[in-house]
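As you look at this complex, bear in mind that one protein chain is not there, while each of the others sits in place.
A and B label the chains in the order they appear, each numbered from 1.
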Amino acid sequence: MSVRDLMTKLDMQQAGKEMHALVTQLYPICRSITGAGVRETLGILQQLIPLSVREVATGTPVFDWTVPREWNIRDAYIKNSRGEKIVDFTHCNLHVVSYSTPFHARMRLDELKAHLFTLPENPAWIPYRTSYYKENWGFCLSHNQLSQLKDDDYEVCIDSSLEPGHLSYGEYYLKGDTEQEILISCHICHPSLCNDNLSGISLATQLAQRLTAAQRRYSYRFLFIPGTIGSITWLALNQVAAAQIKHGLVVVCVGDAGKFTYKKSRRGDAEVDRAAAHILRHSGTEYVINDFSPYGYDERQYCSPGFNLSVGSLSRSPHGTFPQYHTSADNLEFIRPHSLGESLAMYLSVLAVLEENRSYLSQNPYCEPQLGKRGLYKAIGGSADSMASEMAMLWVCNLSDGNHSLLDIAESSGLPFHIIQTAAGLLVANKLLREVSDTRVA
Amino acid sequence: MSVRDLMTKLDMQQAGKEMHALVTQLYPICRSITGAGVRETLGILQQLIPLSVREVATGTPVFDWTVPREWNIRDAYIKNSRGEKIVDFTHCNLHVVSYSTPFHARMRLDELKAHLFTLPENPAWIPYRTSYYKENWGFCLSHNQLSQLKDDDYEVCIDSSLEPGHLSYGEYYLKGDTEQEILISCHICHPSLCNDNLSGISLATQLAQRLTAAQRRYSYRFLFIPGTIGSITWLALNQVAAAQIKHGLVVVCVGDAGKFTYKKSRRGDAEVDRAAAHILRHSGTEYVINDFSPYGYDERQYCSPGFNLSVGSLSRSPHGTFPQYHTSADNLEFIRPHSLGESLAMYLSVLAVLEENRSYLSQNPYCEPQLGKRGLYKAIGGSADSMASEMAMLWVCNLSDGNHSLLDIAESSGLPFHIIQTAAGLLVANKLLREVSDTRVA
Partner (left out) sequence: MSVRDLMTKLDMQQAGKEMHALVTQLYPICRSITGAGVRETLGILQQLIPLSVREVATGTPVFDWTVPREWNIRDAYIKNSRGEKIVDFTHCNLHVVSYSTPFHARMRLDELKAHLFTLPENPAWIPYRTSYYKENWGFCLSHNQLSQLKDDDYEVCIDSSLEPGHLSYGEYYLKGDTEQEILISCHICHPSLCNDNLSGISLATQLAQRLTAAQRRYSYRFLFIPGTIGSITWLALNQVAAAQIKHGLVVVCVGDAGKFTYKKSRRGDAEVDRAAAHILRHSGTEYVINDFSPYGYDERQYCSPGFNLSVGSLSRSPHGTFPQYHTSADNLEFIRPHSLGESLAMYLSVLAVLEENRSYLSQNPYCEPQLGKRGLYKAIGGSADSMASEMAMLWVCNLSDGNHSLLDIAESSGLPFHIIQTAAGLLVANKLLREVSDTRVA
C-alpha cells in the first residue's frame, strides 16, 4: 500500500475519533519538559507504536544549552485560614507554574499575589505558565477566583522536586527504501492542553502507525520531544542522523476548527514547502502560507543556520493566534474529531507528494509521442477525467527533460499532483518515460 | 524597404480584403491531412508565392509517428428510402468525418446513429470531426436535421479511398542577410473552416508576399503543413534546418473579431515572446498573454523538449474558446476583412521588432554625450514626439552597455520599440553608438 493509498483509503471520521480518544487519554497527565508525566505519556504511546524512549542525563551539554534538572510534582495547593484548598493542583495541573520549585509557607494575600497569574481578559480561564530556566514558583488561576480572594493568611504548598535526573523523549525510526529521511516532530511538554499539543502527538502517532504498514521510499523518523530543549538535545546528539533529513514537518495545533496554516522552512522553496503549498492550493479549503520566522516551535532549531533543514510546519490556527492558546480553554471541547481527521488527511497528502515526486526523462523528446497508437487517447475523449489525464500526459512528456520534477510539472500545468503522477505511471509503463536516478533529483 | 516600412505603409483595409478573398477561394476545397484537397490548396498558393510542394511517402517513419495513408474522397451521402439525399457531401464537406473509410451499405436509423455527430447545444450547426488514426466512418449534420430523421431504411455511401500515397506540404524559404531563420507556420488540413485555419493560411501568404520585397536581416521559412503530423514530418526530415530557427510564430485563428491572444513559447522569455508582448502592450487594443501549454497547434511539436524552439503563437480568439470553433459556423461571415488586416499589421509589427532588435555599445559611456552640439536636441523642445525622441536617446545612451538590447531598453523606458530604434539610428549616425557583433547578441 502506497502512502497515496493510505490517504485515499483513509476513513477520516474514524481516524478523527481515534485521535480524539488518544488526546482524551493523555489529557489528565501533568507533562513538562522533563519528569514522570513525559515518561507516562511515552509509555502510553509505546502501546501504539514501537517507540524507543531515550533518557539524557541532567547536565549534558547540548550546544549552547545544558539538559536541565528533572522536575516532578506530587501535589500543590493554596489553603485559606480555614484550611480549605482554594487552589488545588489535583483538580487542574495548569494551576501550578511548570518547574515551580518546592515551597511551603504561610503568607498574606498581598505577598502571595506576586506569585499568582490570571487572564483578566478571559476571567473564567486558567493560564498556562512556565519558569524552566529561572527558579521560581507560582500558581495560575482564573481571574474570577482571584477577584474573590480576601485578605487572609494562606498556606501555600508546592510538593515538587527539581533534581538531577533525565530528559526523556521518544523516537521511532521507520526504515524506507532509501536512507533519506522525512522527519515528523511534535512536542510533548505541555500538560492539560489539547490543541497545543496533544493534537500533534495524536496525529504523529497515527502517521507512525499507518506509515508502518505502507511502502516507503523515504525512511521516517518520529520525534516526541519536549519543546526547544528536546529538539536541541536531539540535534546535538544526532548530528549524523540529522544530515539524512531531506524533508520535515513539525506537527502542532492540528485539532481546532481554524483554517490550515503552513509555515515554510527557512529555505522557503524546499520541496516540502512546495508540496504543502500544492496540496493546500488544490485542497478546496481556505489556507494561509507564512514565511519562516525564527519564532514558533521546534522548526526554530531544525532551521537554525548551522542545520538549515527543510523542515516546515503544518498547523491549523498557529500558536498565539487563538485566545484559547496556553489556557485551560484549550481543552477537549476546543479540538474536534473532524478537524483532527482532516489534518491527518492533509499530512498524508503532503507525504504522498514527497514520496512520489520524481524526475523523469522523456524517451521521445522530439515531438509528441503518438499516444493514440498505445491506447492512451480515449476514443471518444469526452469525460473531464480523461481530458485531464490526456493533458497530464502531454505535460509530463513536454516537461520531462531532466529539469522538472513531477511537482514542477503539476505546478506548471495547474493540475493536481496525483493526476500528473498517474500520467507519469502510464507513460513509464509504455516506455515513454524513464526515471532520472535519484542522485540527479537531489 | 524594411519590415518596419512594410508595416507603416500597410493599407490594412486593402490587405484585409485580399486576405478575405483568398479565404473565399480556398473555402470550398475539402482538405484533410493528406490528399487532393491539400494539393489543390497548395497549387492556388503557388500562384501567389514560389512555394515548393513536398511529398512524403506513406509509411515514412517520422520520430514516433508514421506518415499515414493518403485519404481522398469523391462523394458521400445518406439517402432515405425514397432515394432522396438527406446528407450530401457535395453541399458541405464537413458532412463527412475526415478520413472516413470507404463504405456503402443500407441500415436502419438506430444503427446509423452511432455514426452521426451533431451539436445539440448549437442545433443549426454542423460539427467538424476527424478520425485520422483510427479507422472509422461517420457523418456530421445539424442537430435539427438529426431530430427530424425518422426510422427508415437508409443508404449510406462514402466514396473515399485510404491508400498508400503521400503527405503533401508547402515550404517557402526566403534567404535573408543571415542564416538565422524566422519560422512562420500554419496548418492546411482543415476543410471548409475559415478562422481555423484559412485565416492563418491567408495571413502567412500575405507575409510571404510582402517579406519577399523587403530587406531582411533574418531568413524566413514558411510552412503550410497538415497539423501535428505535418510539423512532426518536417522536423523529422529537417533537423539541421530546425537548428537555424531563432524565432517562430504559429499563425492560427487570426480572422475573428476577438481580442489578440499570444501564447508564449515553452521557454517563456524568448525574444519572440518579449517582442509580441511589447507590441501588444503598446497596441492600444485589448489582449491576453498565455503561458505555454503542450496543447494547441504545431507549437506543441516545435516546443517539444528535444527541440524547444522559440516558437509562440499569435491568434485572436484561441482554439476551443469560441462556439463556432470546429463547426460550420466558422464560415466566411465569422471572419472579417478588418480583423484579418489588423492581424497582419500585428504580425508585421512583431517581425519588425525582431528584425531591428540589436545591442549597441555607447561610444561615450562616461556621462551623457552632449546631444545639443550635434543638433540632436530640439531648440524649442515642445512637441511630445521630440520629447519622446530625446528621452529615447538618453535611454539608449544610458543602457547601451552591451547587456541591453533595444527591446530591453524599450521595456525599461516604457517607450515603444520603434521610438527607441529611431533614437539608436540617430545615435549610430552620430557615432555615439556602435552595434555589438551579432554573436554577442545571441
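To be clear about the criterion, a contact is a pair of C-beta atoms (placed from the backbone, for glycine too) under 8 Å apart; a residue touches a chain by one contact, two chains touch by 3 or more.
The shown structure was predicted, so the numbers you read here are calculated from the model rather than taken from an experiment.
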With the missing chain put back, one of B:I126, B:L399 or B:I419 would touch it. Which one? B:L399
Out of B:S362, B:S405 or B:Q421, which residue would touch the omitted chain in the full complex? B:S362
Would you mind spotting which of A:C303, A:A329, A:M391 or A:L433 touches the chain that isn't drawn? A:C303
Given A:H20, A:R54, A:H143 or A:R266, the correct residue touching the omitted chain is A:R266
Applying the definition given at the start, please give the residues of chain A touching the unseen chain. 62-65, 133-134, 228, 231-232, 235-236, 266, 291, 293-295, 300-301, 303-308
For chain B, which positions touch the chain that isn't shown here? 362, 364-370, 372-373, 379, 391, 394-395, 397-401, 412-413
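One rule holds in what follows: only the chains that are shown with their structure count from here on.
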Based only on mean CA positions, could you tell me how far chain A sits from chain B in angstrom? 54
